[in-house]
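One protein chain is absent from this view; the other protein chains keep their places.
Note that the chains take the letters A, B and C in the order they are written out, and that residue 1 is the start of every chain.
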Amino acid sequence: MSRKLKVGVVGAGAMGTSHVATLAAGVPSAQVTRVFDMDTARAKSVAEAVGGGASDSAEALIADPEVDAIVIASPDFTHADLAVAAIAAGKHVLCEKPLAVTAEDARRVVDAEVAAGRQFVQVGFNRRFDPGFVDLKGSIVDGSLGDVRLLHGIHRNASNTTSTDDATLVTGSMIHEFDTFRWLLDDEVVGIRVESPISEGFRDPQIATLWMAAGQMITAEVYCNAAYGYDVRVEVVGSGGSASLEPRTPVVRRIAGQGSSSIGSDFVAHFIESYRLELAAWADASLAGDVVGATAWDGYVANLVAASGVAALHSGAREAVDVPECPGLYT
Amino acid sequence: MSRKLKVGVVGAGAMGTSHVATLAAGVPSAQVTRVFDMDTARAKSVAEAVGGGASDSAEALIADPEVDAIVIASPDFTHADLAVAAIAAGKHVLCEKPLAVTAEDARRVVDAEVAAGRQFVQVGFNRRFDPGFVDLKGSIVDGSLGDVRLLHGIHRNASNTTSTDDATLVTGSMIHEFDTFRWLLDDEVVGIRVESPISEGFRDPQIATLWMAAGQMITAEVYCNAAYGYDVRVEVVGSGGSASLEPRTPVVRRIAGQGSSSIGSDFVAHFIESYRLELAAWADASLAGDVVGATAWDGYVANLVAASGVAALHSGAREAVDVPECPGLYT
Amino acid sequence: MSRKLKVGVVGAGAMGTSHVATLAAGVPSAQVTRVFDMDTARAKSVAEAVGGGASDSAEALIADPEVDAIVIASPDFTHADLAVAAIAAGKHVLCEKPLAVTAEDARRVVDAEVAAGRQFVQVGFNRRFDPGFVDLKGSIVDGSLGDVRLLHGIHRNASNTTSTDDATLVTGSMIHEFDTFRWLLDDEVVGIRVESPISEGFRDPQIATLWMAAGQMITAEVYCNAAYGYDVRVEVVGSGGSASLEPRTPVVRRIAGQGSSSIGSDFVAHFIESYRLELAAWADASLAGDVVGATAWDGYVANLVAASGVAALHSGAREAVDVPECPGLYT
Partner (left out) sequence: MSRKLKVGVVGAGAMGTSHVATLAAGVPSAQVTRVFDMDTARAKSVAEAVGGGASDSAEALIADPEVDAIVIASPDFTHADLAVAAIAAGKHVLCEKPLAVTAEDARRVVDAEVAAGRQFVQVGFNRRFDPGFVDLKGSIVDGSLGDVRLLHGIHRNASNTTSTDDATLVTGSMIHEFDTFRWLLDDEVVGIRVESPISEGFRDPQIATLWMAAGQMITAEVYCNAAYGYDVRVEVVGSGGSASLEPRTPVVRRIAGQGSSSIGSDFVAHFIESYRLELAAWADASLAGDVVGATAWDGYVANLVAASGVAALHSGAREAVDVPECPGLYT
């Protein structure tokens, strides 16, 4: 039998609990051995349901010999320190997005890897593992769209669950788009503008305009209180055609004058297969000593774009995104 | 038998010829009696096919007692003068969009109507008569979307047939969007920005951002060389839901691993039913001495927005749209 | 100005009234001059709304010199006699489907044309003029589906408005399918079976199986009380692929967890453009002394298939459809 990756999970909130369940039910190459959460009872309950145990602290979990690799699903502000500690312990990490709250913090993770001389961290930009997004990227890479000119992104939640103000909508939600666009186009964002039709209070929805190094423009709507459901779409427009990601549930009901498909409100359910594929790829790569998916560098650059996005939200103007030279470790 | 509107058509290019054919085949309350075109032979041929005759000049056509009302489908730069002349002759007009090349010229048409003390001019913003657009507007008006926050428009042609430079893409193509947004939201544009991923030469595609008086933001892509076909879509996003106009031909072919619907490249064919409904509404209203659809004022304001759009295209900044007080004639 | 076809309409029920309105609003080459209905006041009202007058009887209408051609939209049992009378008067006819209640009656119309030595009658199988059906037929004719093996038809009404028993569901509703299949495949039905999951009372829905002379099999569901709306679909399946007619309204609303398109319940509204195209084609052909669309022979053969269908409904077995030799007039 193949060796299994013994996984410690920090954070047993919605995302952490989902990851524990997904690992247990769908990732044979991993086994959750430890869970830590500030809510000790919850950690114990989540861990024991899958045959693991609770740790007394994140530090203890990271140091535990029964833990080969760590999933970080605790509050955002703890991500960078935990990632740095895991790197210090020489253990692989799957860190939920964002890698850090600030670009400076994210940079510390990059620097720790550079100092260690190898990568340990995958950032949880799960869309890179979603079959629909992978197919969409395929239509760019295979050249069937010609030269890409534009992207249009839509990211709507039924109701706001995570953002506490305008800025965290950028750093916590829109950051998914930043990574998506960089990954789809294999290029860097060089400028960003963020605006909203709402001028006071919590400015939601927001419309971002992004410019890529190769010249493409991107519009991205993020709307945390879109009411009707969770909806993520992207259209890529090129000189030879367009490709759109337009998910639809497979059942159409025709009742009382309406033909309809259901739209869920739960982003975890919407992307559940991508989370499983992400965790499986992470476990396999970790066992092999590799990192796949979004790297710490990708996480750091997403934070850089987000920082410029927050500045743009406040200034109302286009802000530059200055990405430093990429360390050789990531190229 | 009901009285018929005797119609003179100025311009026998693609649009004018289509209007003549549509009037003859689909609008019983109108009869094309005269056609004028610089190409005299073409005018004669187009007119005689429907039982009419050619005029020697646009002036002669306007003055002809066999002409009750005039369709202006000649080159854009002639629209305003012809409309003013028709008003002077006391005859109803359906003027193809744009009403004029410049807002100043369009204003002369408005002023002529104000001086005459009544309206004569309908501007050919045909989408106002398209069943899909009417249904989309219904979802706003009936409140089912809650408070509208955003609109997203897409307007793509397979290949550029009309725009000669960046500015005419705004004044000739994007002007459809300007009227569409004003009409859908029953509100005025107060600001506009126009940008492009293409920095030199003919900047196509273009992305416009618009702000409405009530605060909504709008993104609009216009792409004249989108290659794959003619595609016009609009999504309206509100606090209670979204409504999208997403036309699809009714036949799905499943061949060789692809399930596909055809996308035409001809905008006249795409909107042919809207043109017929527009012409029929115009003929009936003209017989009754009324004006329906987009007025000269609407045409003028669209030109104002376009002028700010061109300024924005050059400045790269948001430009204000200052709409003067609306004359009582139009309220 | 072109000559206009002066049209007399027999029957001012829902279908007749719709035809009068469509002719007046959308068919310039025709003019409704006379209307007859048993409800004299209604006939007068419908006729005068479009500048015509009421006739005292169907016979008077047919004989009226102000009537060049006749639309028959009276109850089904009157169709054949009226068509024969119109033929005797040498006037063109658009006869609503079915051409007759029985094949014997329909044959009388054919015989009258054969005796007259020319055709006068178009039967109102409007789908032949529907752009979607025309496109579907195109995918057969152009060979892109390879050899056609199967067709599947669906024909649902929100609620039953016309059928009074099992048999009239076949002769009044399913007869549309019979003509559609013959026209799509340009071939004759040679066998039919009609069954229902409902064993007593009004047997609705019904499922017909048809065999064509060239060997294809067809399944057709007709459901008059399908509750949710009016829905007509056809899929053609060949050795090289499939083509489906799947109409969808162009607006998608996303509200409260459902993405939906509306489905109407009114078949006249659903097919309104096909009715206009049918009437326009009929008017133009009549002015030219021609017949287009479904002929009296087509109407007769549809009745023959329906007769076998009713027999099959009662026998529960496959019944043959024996189509006599087609008179030279129709080949």
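Here is the rule we go by: a residue touches a chain if its C-beta (ideal position, glycine included) is under 8 Å from a C-beta of that chain, and two chains touch if they have at least 3 such contacts.
If you're wondering where the values come from, they're calculated on a predicted model, not measured in any experiment.
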| item | value |
| --- | --- |
| Residue in contact with the excluded chain [from C:G13, C:P131, C:G240 or C:G264] | C:G240 |
| Full-complex contact with the absent chain, from C:E221, C:D266 or C:D290 | C:E221 |
| Contact residue for the chain not shown (choose from A:A25, A:A115 or A:A317) | A:A25 |
| Residue, one of A:S74, A:S242 or A:T295, that touches the chain absent here | A:S242 |
| Residues of chain A (touch criterion as defined above) contacting the omitted chain | 1-2, 23-31, 50-51, 131-132, 135-136, 139, 144-145, 240-256, 262, 273, 276, 280 |
| Interface residues of chain B (partner: the chain not displayed) | 158, 227-229, 231, 248, 254-265 |
| Absent chain, residues of chain C that touch it | 146, 149-150, 152, 156, 195-199, 205, 207, 209, 211, 215-217, 219, 221, 223, 225-228, 231, 237, 239-242 |
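Rule of thumb we're sticking to: only the chains that are shown with their structure count from here on.
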| item | value |
| --- | --- |
| Chain located farthest away, centre of chain C as origin (C-alpha) | A |
| Self-contact between copies chain A and chain B, residue sets same or different by half | same |
| Computed distance of Cα centres, chain C from chain A, in Å | 57 |
| Distance between the centres, which are taken as Cα means, of chain C and chain B, whole angstrom | 37 |
| For chain A paired with chain B, centre-to-centre distance based on mean C-alpha positions, whole Å | 44 |
| Sequence positions of chain A contacting 2 or more other chains | 227-228, 231 |
